[in-house]
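Notes follow the structure.
Excluded from the complex is one protein chain; the other protein chains are retained at their positions.
A, B, C, D and E label the chains in the order they appear, each numbered from 1.
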Amino acid sequence: MLTHVDDKGVKMVDISEKSEVIRVAEAEGYIKLKRETIELIKENKLEKGNVLTTAQIAGIMAVKKTHELIPLCHPLPITSVNIDFEVFEDKIKCICKVKAKYKTGVEMEALAGVSVALLTIWDMVKSVEKKDGYKETEIYGIKIIKKIKM
Amino acid sequence: MLTHVDDKGVKMVDISEKSEVIRVAEAEGYIKLKRETIELIKENKLEKGNVLTTAQIAGIMAVKKTHELIPLCHPLPITSVNIDFEVFEDKIKCICKVKAKYKTGVEMEALAGVSVALLTIWDMVKSVEKKDGYKETEIYGIKIIKKIKM
Amino acid sequence: MLTHVDDKGVKMVDISEKSEVIRVAEAEGYIKLKRETIELIKENKLEKGNVLTTAQIAGIMAVKKTHELIPLCHPLPITSVNIDFEVFEDKIKCICKVKAKYKTGVEMEALAGVSVALLTIWDMVKSVEKKDGYKETEIYGIKIIKKIKM
Amino acid sequence: MLTHVDDKGVKMVDISEKSEVIRVAEAEGYIKLKRETIELIKENKLEKGNVLTTAQIAGIMAVKKTHELIPLCHPLPITSVNIDFEVFEDKIKCICKVKAKYKTGVEMEALAGVSVALLTIWDMVKSVEKKDGYKETEIYGIKIIKKIKM
Amino acid sequence: MLTHVDDKGVKMVDISEKSEVIRVAEAEGYIKLKRETIELIKENKLEKGNVLTTAQIAGIMAVKKTHELIPLCHPLPITSVNIDFEVFEDKIKCICKVKAKYKTGVEMEALAGVSVALLTIWDMVKSVEKKDGYKETEIYGIKIIKKIKM
Partner (left out) sequence: MLTHVDDKGVKMVDISEKSEVIRVAEAEGYIKLKRETIELIKENKLEKGNVLTTAQIAGIMAVKKTHELIPLCHPLPITSVNIDFEVFEDKIKCICKVKAKYKTGVEMEALAGVSVALLTIWDMVKSVEKKDGYKETEIYGIKIIKKIKM
């Protein structure tokens, strides 16, 4: 009805009639860090403390908040979240797997989990990375690697 | 058990045994604005930017937060939200339609969507309307216009 | 920089350089109810319990959430919220007064407080008002009645 | 996959395949207060106002937020919350009963409701209790008293 | 103005004119657990993972949410949160220290931090403690142990 103004506006997709099946989505992403920072993470010597557990918890909590962060996402009864990390010499890979038995897929939830987990890693290692103005620090490679209905 | 104090307190209604059917509710409401403001909205010339899309998004997000705003509302699996506007010479009408397949109606969600969309319009046009202390600005006519079970 | 698309987008106003003074805003609004409902409120006989205290608390909490509800509102250090009601034969008036010592006014906060308090009254009396499909129920007259800098 | 670091991390339990049945949990807890404070509560003479209704509402709202407070709790479609108080000479007992038809129990929700209701009582009576540095004030005896599947 | 109804309602205390000084508060509390559970925590062998870091993070995040949980608490610019645990044979003690440079004390924030940290410990060890219906599990001794202005 927005006929008098130059914009179609936005609309939440209607999923009322869709059937509830188990949906799984898996997303991954990376954060590039200094080798020095990676060493400090492995030795758990960073001032703010346990980097990866904090990032995991932040990621899990973000999955549950996806519909509050992304305007047109539906609220979802998340039944499982799994966040894992693989620590390389100069980067950390994060994988987030989400499940729900519901009317719509959970890929945005998995992507939100990865994104916030990686942001949290950044925050935990700020004191070391910021020395040169975050010249090397970078979040990248955020992708969907699996999406299935069961 | 509040027998020693002068107040019955409050109670969330128990909907555990109710059946899940598709519920629809539609609410409407108005904001009265200066003709000058309406012109600026139509021409998209307001400093803060796109008034109606911002109001739409705020309204949709508020629908999803209804149970956090209104103490005794149950959390609901919202499956659809539609917010539309009709722009008149000196007012804007907002209509919010909400759907959920659940145990209780969604009229409070539709009313919350309209209310927050209208508040957001107010915020977006503050710089123009506040010149005379908001003498004419007013939110009114917030009503339920449809409520059905399917 | 949105030069390739047909929309200027939105922008939060920059208040970084504004001075911090005490700001006060007062908003009011009404909800029209059946006389029968008003009687039940006065006698505290509604199934869900204490209507006005619940609405007051919901309104106060909404004031603190204004910047989460309205996209371009700044977070504010609210220092005082006062919500009062005046009960008439067929309507209730709500007044919300908000204070903060900050760089921007608190009128949106006062309006959000009134809106959510009135929505909460509606929710508390739903069982009585919905009998005829909310034919008479209406929220109206939401206005700013005072706005000062001290 | 956290093989390079000294920590197993955390994991949300997968409840995807569990059946949905009605779950009930009841928790209780106490707050110890001065006799003088209890008198003021009974006579509704505290500066901040109605202590128990405020605590009830805060507790109900906290039940709905449990999955945002406790990192590994699943979001739940709460269908009923009941919070009651018993006022003794020098303490108040709070009981919180929660229901949901879902795949996992609601004991954490009931415990969160009791905890936040008791914290809210503390906040409401601060002006009286803090005179001697909260020497006597104490929250204690938070337990699960019932947990059933129906 | 609530003269027509039997209730004074609630009111957020006005702190607009108070001066900003550094405020510190420290709260403590306990959770009673089975010896078996304590062993599993020490060995980090619980299914859900790292109990104490999860509880610490949940407590820190709850401190920041205090004004959303407790209706009449003011939003506060928290500048420091410290949560520590002492693990005994059959209980865990939690201490939460909060700082802010602001117009009002932070004791409710410290108490909220302790409460949510202890609730999170409970949630993390549910699978072991619930075997006998949480007969021994109990949160108790939540108190303010320090409160200073600097």
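In this text, a contact is a pair of C-beta atoms (placed from the backbone, for glycine too) under 8 Å apart; a residue touches a chain by one contact, two chains touch by 3 or more.
In this text, all values refer to a predicted model and were calculated from it rather than measured experimentally.
Screening E:Asp14, E:Glu47 or E:Asp84 for touch with the missing chain picks out E:Asp84. Shown as candidates are C:Lys32, C:Lys103 or C:Lys130; the residue that touches the absent chain is C:Lys103. Here the missing chain is touched by one residue of C:Lys34, C:His74 or C:Lys130, and it is C:His74. Among A:Leu76, A:Leu111 or A:Val128, the one in contact with the hidden chain is A:Leu111. Within the entire complex, the positions of chain E that touch the omitted partner chain are 22, 41-42, 44, 50, 52-53, 56-57, 60-61, 64-65, 75-87, 95, 99-101.
Contacts to the hidden chain, counted on chain A, fall at residues 7-13, 29, 44, 47-50, 53-54, 57-58, 61-62, 65, 68-73, 107-108, 111-112, 115-116, 119-120, 122-124, 126, 130, 133-134, 137-144, 147. Across the interface with the omitted chain, chain B contributes residues 49-50, 53-54, 57-58, 61.
The rule is simple: only the chains that are shown with their structure count from here on.
Matched by residue number, over half of the contacts between the chains of A-B recur in the interface of B-D, chosen from B-C, A-E or B-D.
Between chain A and chain C the centroid-to-centroid distance comes to 34 Å (mean Cα coordinates, whole Å).
Touching two or more other chains at once are residues 7, 44, 49-50, 53-54, 57-58, 61, 65 of chain C.
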